[in-house]
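Just one protein chain is left out here, and the rest sit where they should.
Chain nomenclature is as follows: A and B, assigned in order of appearance, with residue numbering initiated at 1 for each chain independently.
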Amino acid sequence: MKSIDPMRREGEADGTDPAGTAAQPACAAPVRPRRFGLRWLWAARVRAWRWLVRFLRAALEPVIEWTIRLCGWSAILFVVAIFVFVFYWASHALWGGLDLVEFFTSPNWRPTSDVRPQYGILALMVGTLSVTVLAMAIAVPLGLGAAVYISEFCSGRPKETLKVVVELLAAIPSVVWGFIGYMVLGPIIMDLTGAPVGVSLLNAGVVLALMSVPIIVSVGEDALKAVPDSYREAALAMGASRWEVVYRVLFPAAKNGLLAAVLLGVGRAIGETMAVLLCSGHAIQIPHSVLDPVRTLTATIAAELGETVEGEMHYSVLFLIGLVLFAVTFVVNLIADLVVKGIRRENAG
Amino acid sequence: MRTPVDAGLDPRGERASAGQDLFAPSAWERWKGVKEKVARLVFLGMTLALVLPVVVIVGYLIFRAWPVLSLSFLLENPRNYMTAGGIWAPLVGTFCLVFFSLLVAAPIGILAGVYLNEYARDNWLTRIINLAVMNLAGVPSIVHGLFGVGAFVMFAHMGRSVLAAACTLAVMSLPVIITSTREALGAVPMAFREACWNVGASRWQTVRTIVLPNSISGMLTGVIFEVSRAAGETAPILFTGAVFFAPVPDHGWASLFPYGPGDRCMALSMHLFTLATQVRDAPESIQYGTAVVLMGLILAVNGLSIGLRTYLRSRKRW
Partner (left out) sequence: MDAHIRFNQVSVRYGARPALGDLSLEIPKNEVFGIIGPANSGKTTLLKCINRTIDFVSSARVTGHVLVGGEDVYRIRNVCSLRRRVGMVFPLPVGLPLSVYENVAYAPRRAGVYGRRELDALVETCLRQAMLWDEVKDRLRMLGTRLSGGQQQRLTLARALSHRPEILCLDEFSIAIDPVTTMKIEDILRELKQQMTIVLVTNLVQQARRLADRTAFLSGGRLIEVDQTEKLFEHPAERLTERYVNGDFG
């Protein structure tokens, strides 16, 4: 008598079914031979079909899991690949006799000179640094202030609206920011300060600040949200005003997260290309005032790569600048990551 | 009812008999209240200092772009060395680039996110992968452009083409898609997975039947968000496939799909850059118009992603 329990196990210790997807019902499909002699063919066909389905299902699952595994490892592959390819093309400069000391210490960037091409990036590094410092000087107080306001001083509809506005701020692409700096802010600066050119360190700094603020606000807000409510309640119960709660309790408690927010903003500012290309100017010099035009490392690559030929020294040096940028942002992100890990360890401990 | 005398504020009942309200704030408390209001205003001011300039600037852009904004602006090709006409070719180019780049990035990114959240153990390999994702996210866009040139244009012999530019954008999009996939998967409670494992479902079966169906909407939100980011990027496509001018037919079927994988294309972000820096006598309204269309496109897609996220929060199945 056939069992009517479909879960009745048959062929239990069958090692050929790693996914365990077998256990077909006990009643097989009825064999209906049309003519004597075809009976065997029918039965064989059904058996073969069932075997194929079981085999495919069992074979497909490890294939899928391996595909998933490979995709997971792909992130490492891509980071390494970026390094390898940029390094490969940059190395042509090194084999071609580039003086590394001059590279890092000379402010003379004259790659197209007929007399003697010079590849000193000091002015460019100072440009990147000065734009970043100015941008952070504006963005960090504003961003952290906004993070505090959104996190502590408002709630409900205004809070949701502000958060949406900050996200939309983050969505504006860098080329549009650059356009704004170039077309809108430039003339304003020229009018207000009488500077001869609108594109300058100041212009780029302000634009970059507005671009970096959203990341500082959102990461900072996360850091403040992570501070347990019990801290706030304890401070309020002891009679602290809300400002005191922020200043004396939240900032010390969330300092790692806030630091990570600032570092991520710095990383963003250092790596920004199109906005600074459009608003920082074309003069490759060490700036003496905020109204001077400057050039950053990123803008130099973007501006000059199109005019070089593959294999030329100039071309390879631009790749070398890319390598320097890669290394710097790698380090900044590593530090930010360690800082965040420091928070997790503190919170867990 | 407790009186101030009982509450210990006035043990000998002196101030009460003098008619003073004992629960009124003291001078020190009033000063603290003032400090609190000032602090609140300062922080509000900081927030407004961010929000207002942007609102003003965006409004100004729209104002300057107004004469040019119309359907024909969107549908016409640039004419007369970009000093007239519309932005159809760059618009289509941007769509092509973003579409192809997500075609590559979305499967890899989603599967990588599935691996990291569902399969990866807590060991050194996983830590390195997490570090790699974080660093991939932090690589400057121009370095992505250099990588694209070195790897796709040169090494893979794709030449400057839509394919090379799309691959470069795909590598740039990967970390965002991985992160948003992990968030979407992480939102599914662990209890569901444990329940499935305990009844004999394998890891993949659990992922396929319970985890993925309940997180696919979160992943979609991430992909849509990445669309808006990729559409605005210029540096990665500057040297890998986007060009100054790549004419497309004005009408007919070919005008909808003008770019093949091997062709060079125009792109909206590059077009704005070109108009602002390399085209003489480009009318300012066209420049503002391009900027507004690009920004509007991105904000619309971003808004769609935010809206989808809000809608999904209200529809949870547990």
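We take it that a residue touches a chain if its C-beta (ideal position, glycine included) is under 8 Å from a C-beta of that chain, and two chains touch if they have at least 3 such contacts.
This one's a predicted model, so the numbers in the text were calculated from it and none came from an experiment.
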Touch with the omitted chain, as defined above, among B:201, B:248, B:286 or B:301:
B:201
For a quick check of understanding: of B:77, B:101 or B:214, which residue touches the chain that isn't displayed?
B:214
Could you list which residues of chain B touch the chain missing from the display?
121-123, 191-192, 194-202, 205, 209-210, 214, 317-318
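The criterion applied here is as follows: only the chains that are shown with their structure count from here on.
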What whole-Å value do you get for the distance between chain A and chain B if each is reduced to the mean of its CA atoms?
11
In their shared complex, at which residues does chain B touch chain A?
32-33, 35-36, 39-40, 42-44, 46-47, 49-51, 53-54, 57, 60-61, 107-109, 111-112, 114-116, 119-120, 128-129, 131-147, 149-151, 154-155, 171, 174-175, 178, 200, 202-205, 228-229, 231-235, 238-239, 269, 272-273, 276-277, 284, 287-288, 291, 294-295, 298-299, 302-303, 306
Which chain A residues qualify as touching chain B in the complex?
19-20, 61, 64-65, 67-69, 71-76, 78-79, 81-82, 85-86, 88-89, 141-143, 145-146, 148-150, 153, 162, 164-169, 171-176, 178-180, 182-184, 210, 213, 217, 241-243, 246, 264, 267, 270-274, 278, 298, 301-302, 305-306, 310, 318-319, 322, 325-326, 329-330, 332-334, 337
